[in-house]
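Missing here: one protein chain of the complex. Every other protein chain is in place.
Our next item is chain A:
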Amino acid sequence: MTKLLDVRDLQTHFLTRDGVAKAVDGVSFSLDKGQILGLVGESGSGKSVTGFSILGLVDPPGRVTGGQIVFDGDDLVAGGEPMLRHLRGKRIAMIFQDPMMTLNPVLRIDTQMVETVRAHEKVSRAEALRRSREALVQVGISSPDERLQSYPHQFSGGMRQRVAIAIALLHKPDLIIADEPTTALDVTIQAQILSEVQELCVKSGTALIWITHDLAVVSSLADRLAVMYAGRIIEEGPTAEVIANPRHPYTRGLIDSVPQGKRHGAMLTQIKGMTPSLLNLPQGCKFAPRCPRADDACLVEPSLAPAGADRSVRCVHPHDEPPGKVLAP
């Protein structure tokens, strides 16, 4: 079966005055049709930059400097802007983190939706409007005709994110890249959006890359997880297995950091230290300085190696035994 998306050894570097920040350095992963991948990591781990790299939307001074992004047989890095422009919004759509900022404040919703339809298909305004209306209904917006006439500031955050999702759905894309789309929302709205997106993806067979720092959110959504640290994927595998049996000490640390609510008053576990600066990365394994299992062997950077069925981990001393702790009962 051919992969829908195959990212191979992606390098996205930012050439700054202080040096080259390797925000994404050798990231590889792939995605089947209709599959949901959770891309997890702390701020600055390169997860968002990976998402933007796929669409060619990395802001200068950032640039994809190496690797391949093969989407449905075409290499997007080699194809460049002309190829990307026809894919953006049409076959690959994106949802952004902050719904308050993603819609243009001075343009009406109908303008912003109709232009998306007409950017890729030569249809009449009436037809474009009809499809926009349909998309709004699909994401659960009531009285869509009235909403189409409104401006973004007349909507709440959750509503705006629904509109953004409706825009992403307009062309029934093969892939949606969602960059922390629920982070800025209330928990109740977050849960609604989450289940709606999941349902829409299953219904339409759309693949999804869900970028987040929130393991709890993604564990209920994604088929597979890829954990990023300092611009690299350090562990990858089916969600349930990665959560239940994390092999990389960092993944384990992340899971342990989620409050469990089992014992009142118990100290929360934390990973000591801070994420390293991308301009000044440690030698060898990038996590070694914070890792309880690190020794001299970690001074040589390990590669992402297969670890068990359908899983891989980038660690010299991975955990192998089943962990004592499970995320949720």
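The rule is short, and it goes like this: contacts are C-beta pairs under 8 Å (C-beta built on N, C-alpha and C of every residue); 3 or more make two chains touch, one makes a residue touch a chain; residues count from 1.
Heads up, the rule we're going with is that contacts and distances are computed from a predicted model.
Asker: The complex has one chain missing from view, so what does its UniProt entry call it, picking from "Cell shape-determining protein MreC", "ABC transporter permease", "Pyruvate dehydrogenase E1 component subunit alpha" or "Na+/H+ antiporter subunit C"?
Answerer: According to UniProt, the chain not displayed is called "ABC transporter permease".
Asker: One chain is left out of this view; which of A:G26, A:G44, A:G89 or A:G253 touches it in the full complex?
Answerer: A:G89
Asker: Please pick, from A:A164, A:M228, A:L254 or A:C291, the residue that touches the omitted chain in the full complex.
Answerer: Among A:A164, A:M228, A:L254 or A:C291, only A:A164 touches the chain that is not shown.
Asker: Which positions on chain A touch the chain that was left off?
Answerer: Touching the missing chain: residues 55, 57, 59, 85-90, 93-94, 96-98, 101-108, 115-116, 119-120, 151, 153-154, 164, 167.
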